[in-house]
Each structure stands twice: as structure tokens, then as C-alpha cells.
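Rather than the whole complex, this shows some of its chains in their spots.
Chain nomenclature is as follows: A and B, assigned in order of appearance, with residue numbering initiated at 1 for each chain independently.
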Amino acid sequence: MKEVYLDNNATTMVAPEVLEAMLPYLRSDYGNASSMHGFGGKVGKVIRQAREQTAQALGCSAEEIIFTSCGTESDNTAIFSAVRSQPEKRHVVTTRVEHPAVLNVASHLEIAGYEVTSLKVDEQGRLDLQELEDSLRPDTALVSVMHANNESGVVFPLERIAEIVKSRDILLHTDAVQTVGKLPIDLQTLAVDFLALSAHKVHGPKGVGALFVRRGVPFRPFMLGGHQEKGRRAGTENVAGIVALGKAMEMAEAGIVDENTRVKALRDRLENAIMESIPDVRRNGDPENRLPNTSSLAFKYIEGESILLMLDQYGICASSGSACTSGSLEPSHVLRAMGVPFTYAHGSIRFSLSRYTTDQEIDLVLRELPGIVSRLRAMSPFTGDQAGQACAC
Amino acid sequence: MWDYTDKVRDHFLNPRNAGPMEDPTVVGEVGSLACGDALKLFLKIDPSGRITDATFQTFGCASAIASSSVLTELLKGKTVEEAAAITNKEIAAELGGLPREKMHCSVMGQEALESALKRYRGELEPLVKPEGEIVCKCFGVTDVQIRRAITE
């Protein structure tokens, strides 16, 4: 049984072209870029090329790109750099719906004595920009706001956020792990200081990511050691991974239109057909400002894990909450922050499509899902009047 | 790995005029005392003040060897006055450029030349305290000299 992979916000297939591009660096060209011989020197050149490709896709310059080991490391690096380079500033602003890679750094800072403002979101998952503006203080070291949410798909108005934050001369970081390849990003006009991304979310391999650091922004390295990445990230360069990221970024940029037309149409067809054919389903998140590939749907009365495991019987891969927190029993912090009512929050499923998603795959989901939901609902003790209560936890 | 031009590689692998000279008119030296003499430049100068031969001995990296080699070529046939006008930038340019971090290796050539010409003119070697922080441990080149070498 071939899987129907609708979990692309968790991770993606490595594009065959990307694998092709990286293989030589796992086979014959295994040199160390820092070495004083031609064999190592030539991998130095391909790292430069990958840096150009990455910069090109983001509209920045190559020296503003630092290669890291993942999106998490990029987020950690940006936030710790911002606070360490401004030791006198003790306040950080972020949101309640960030990925744990930002949230947990913020909690760490709070324990270390920082004050952290966590901006709330409304039921549609939207920020209140007035609240953001009001939260800014003379001692605010950093504002960290994700570009788009991995669970709900909601896109934050980053241009306007940047205007507000940069007019106060405060550093701004964005976790763009979910937007690269799905929305156009142009760092020439988007005034963020840091931007994090991860290769495996854009059809690259796991274990490599990048951080954009705007020229002139003070920087403190997170990983300490050798002089790699101009002293900004120590550790022997993951050459194959970096080459793969470069290629994946090039393809991501080229695929933006397809993502926002064909892939978006597939997502809309899936979502509309589910909402029409199954009763008591609601959409999580602002439908106007949403990633083109993501649909987060809440199925009243039933529980997400059960739905997922039944879908799995047909090879359909989807997710409840983020892959990063699905190992825990808590309902998603994102849906909780949005105030999604209890029985809905627990029954939420995220379908996330990609350029490789086909019409036939969507058809299969639409054929099997209604039966799965009915079977599970037949087992549920909940009735109409109990639903809609807010979760106490 | 450094990005060396083909010309740097050529002058490094096939250095011109390497080795001491039998009967030089004058010898220029440069290098810090602690680390020993690192570049020796041997010049033969005819009575009219024209440089008829130049050779070198270098302890240093590929850039230092290539810089010395190309310098000896530049010098041959020039008058002492013309030679005095040669800068490290010219030496680097003659090589098709040097990596930014290696510009200081060409400073060596210029300084050895200065020292040779001062001796030729019978001037005393001025005893200058190095300004700045020593960065290239090979030759006691200072960061001020490097910055000068890069920005000039």
C-alpha cells in the first residue's frame, strides 16, 4: 500500500532532484571544506553555491545566510543571539502559538530572569497588533513572531509587524519554517532581522537548516568551536545537507505559483468536500490568511488520535497538532490559545499537502473519511448539548 | 582552502629566481626577531642604478612564495627609483589578486624591497616599534599593516 502523505507540515519527501544533487557529497566528494587541499577545496565551492541559492530564494545576500542543523537550532540561535548581544535589555515579546523551538527558549529566558510577553490570538488564530504595539518597551530585546503557524496554517501579517517593531528599533525574529516554499519571501522589503528555516519542510533532507541574519545586526554564535560559517556556527559543515538545502530552496522559489494555485485548489477541494459531507466539522484558523497547503479541521465528539489511526489503515498520513508535541497527551497549545472548544480541540486533524499531492489521493481521503468519522462518533458518549464547552485544562 | 589564482599557483609551484645570489649588490631582509628572518631579497644593481638581477629566499606560505617570485620578476630591468614605487598592492595585482586574509603575505615583499633599497642608499634601517597587534605569527605582521595592505 502506497502511503497518501498529507502530513507535509511535519516533514516532506526529499525531492528526487535534491537527492541527486546531494549524493556526490555522500559518495566521492567527502572532503572537509576547511582543508588545505583541492579535494576539500571543491566542497568549499559547493557550499558557496548553496549559500547563493538560499540567499537568492529569500532576496538577501549570501553572507547573511548561516547554515545550521535544523529549524530548531536556527530559532535557538536567533533568540539567544538577540538577548546576549543586548545584555541590558531584559524583555522579550513572542506569541502563545509559537513552535516549541521558540516557546521553550522563551520559557528558559523567563526562568533566567527575563520578562516574556506572550501575545494572545483570537478564535481565528489572529494576533492583535495593538496588543503587540502596546507590549513594546525600551528594554525589549527581541520580538519573535512566526510567519505562519504549523498547526492552524494561519499567516501573521509580518510586513505590518515589522513596521511596528522596527519603528522602535527593536530586533525582530521570525520562524519561517512553515512559509518557505509556500509564500513568497523577499527580505529586501520584509524588514526582519532574523529568519529561521528548515530543509526538511521544503523537500530537503532532515538535519539541515538556515538562519538569515541581516547585515549589521549584532550576532553571538550559539554553537561554539571551530571557525566554520565565518565563526558564526561551529562544527564541520554538513556538505551534502547544505547542497541539498540550496537545491531545495531553488525549487521552492520556483514552485511558489504552483503551491498557490494547484496545491491550494486541491486543499480547498479536500476541505470543502469534507465540510459538506460530514456534519459538525469546523475549520480552525483564519481562512483569509492561511498557508495554501494546510487545512486544520475539528471533528466534534471524537478524538484525533483515533481518527489518525483509522486513516492510517488506508495509508493516509495526517496529524493532530504538531508532530513535535504529538508524543504528549496534552491538547495542542495552539488550539488552546485559539480557544477552540474542548471537544473540538481534541478532534482536530491537520491535513497538509505538497507539490506531490495528487487528485487521486484527495479522492481516497474523501471516500474513507466520512465512514471513519461515523464509526468513531457511534462510539462517543458525547451528545450535542455537552459540546462547545471550553476545556478547563 | 584558499582561493588562489592560477598565477599564484604557477609562481608557487614554479618559483622564478628562488635561492640565494652569489654576489649581490645588496640584500633586503624582513621578519620579526622572535621568528627569524623570513624573507631575503638579493639584488644586483649596475652602476647606473638599474636592477639587473633579483632572487629571493622565503619561509612562508604559498602566497608569500608567489609574492616573492613575482616581485623578483617585476624588479628586473627597473631602475632603483622605479623599484621604490612598487607597492604590495601591485605585487598582489600582478598575481591576479590574493585572498583577503593573505594580503599581508605580499606586504613582506614590499618591506624586504624597502629594506634593500634603504641599504643601497646607505640609510640606516629605521628602528620602528611595530604598531598594532601581531596577527601573522609567521612574520610578525601586524593588523595595522594588514589593514593598510587591504584598504590601500
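The working rule: a residue touches a chain if its C-beta (ideal position, glycine included) is under 8 Å from a C-beta of that chain, and two chains touch if they have at least 3 such contacts.
It should be emphasised that the depicted structure is a prediction, and the values quoted were computed from it without experimental measurement.
A.B. asks: Would you give the formula describing how many of each protein chain the whole complex in this file includes?
C.D. replies: Written as a formula over the shown labels, the complex is A x2, B x1.
What we mean here is this: only the chains that are shown with their structure count from here on.
A.B. asks: Could you work out how far the Cα centre of subunit A sits from that of subunit B, in whole Å?
C.D. replies: 55
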